[in-house]
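After this line comes chain A, so read on.
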Amino acid sequence: MESIPYEHGLILASILFSLGLIGVLTRRNIVFVLMSLEIMLNASGLAFIVAAARWGHAEGQIMFLMILTLAAAEVAVGLGLIIQMYRRFQTVDINVLSEMKG
Partner candidate 1 sequence: MILVALIAILFVGGLLAWASERINPALPKYLALLTILLDLLLMTQLLQAEPDGAWLALIDVEWLPRFGIGFFLAADGLSTLLLLLTGFLGLMAIGSAWEEIKERSGFFYFNLLWTLAGVLGVFTALDLFLFFFFWEVMLIPMYFIIAIWGHENKNYAAMKFFIFTQVTGMLMLISILVLAYFHYVQFGAFSFDYRDLLNVSTSGRLEFWVMLGFFIGFTTKLPSVPFHSWLPDAHSQAPTAGSVILAGVLLKTGAYGLIRFAVPLFPEASLAFAPVAMALAAFSILYCAKVAFAQTDIKRLIAYTSVSHMGFVTLGVYAWNEQALQGAVMTMLAHGLSAAALFMLAGGLQYRIHTRNMPDMGGFWPRVPRMATVAVFFSIAALGMPGLGNFIGEFLALLGAFKANIPFTVLATCGVIFAAVYSLWVIQKVFHGEFRNEGFEESSLADLNRREMVYFAAMMIGLVWMGMYPQSFLDLSAGSLNNLLAGTQELLALAQE
Partner candidate 2 sequence: MNITLADLIPLQPLLIVTGTAVVTMLAVALKRSHGLTAGITVLGLLVATMVAAELMATANDQVTPLLIVDQYSLFFTVVVCAAAMFITILSYSYLAPLDDDKEEFYLLLGIATIGAVVMVSSNHFVSTVLGLETLSMSLYGMVAYPVHSAKAVKFPLEASVKYLVLSAAASGLLLFGMALVYAQTGTLAFADIASSAATAGMGTGFSVIGLLLISVGMAFKLSLAPFHMWTPDVYEGAPLPATSYLATIGKAAMFVVLLRFVVASNALAFESVVAVFSLLAVASILAGNLLALLQENLKRILAYSSIAHMGYLLIAIIASYDAEGAVSVEAVSFYLLAYVIMSLGAFAVVAALSSSDSEVDRVADYQGLFWRAPWLAAVFTAMLLSLAGIPLTVGFIGKFYLFFAGVEASLWLLLAALVLGSGIGLYYYLRIVYKMILPVPDSSALPNSAGSLGSHSVLALLLLLLIVLGVYPAPVMAIIESISTLI
């Protein structure tokens, strides 16, 4: 059977990745920012899967698992911070976090 060339996978991953990046740039709601980050991480995870598929290794998939845990941890910490932020500012707009500059 005909397999999909891995470039396609990579291209898909990079599209996803860029989407995430754009999300980080454009969103003001910090929750969405976090989600965009998730997308970025997963995109790179996907890239690893694709690569692993190309070589038929397990390493890439292991890497993917690592990324999952990592992403989970990020979100955990992130959400914790969001709660603190909401407590203090009653908002989730990241622009309130701009007291330090110069």
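What we mean here is this: a contact is a pair of C-beta atoms (placed from the backbone, for glycine too) under 8 Å apart; a residue touches a chain by one contact, two chains touch by 3 or more; residues count from 1.
Selection criteria: all candidates are chains of the complex that A comes from, given by their letters.
What you see is a predicted model; the values in this text were computed from it and never measured.
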| item | value |
| --- | --- |
| From 1 or 2, the one in contact with chain A within this complex | 2 |
| Candidate 2-facing residues of chain A, complex | 6, 10, 13-14, 17, 20-21, 24, 30, 33-34, 37, 40-41, 43-45, 47-48, 50-52, 54-55, 57, 59-60, 62-63, 66-67, 70, 73-74, 77-78, 81, 84-85, 88, 94, 97-102 |
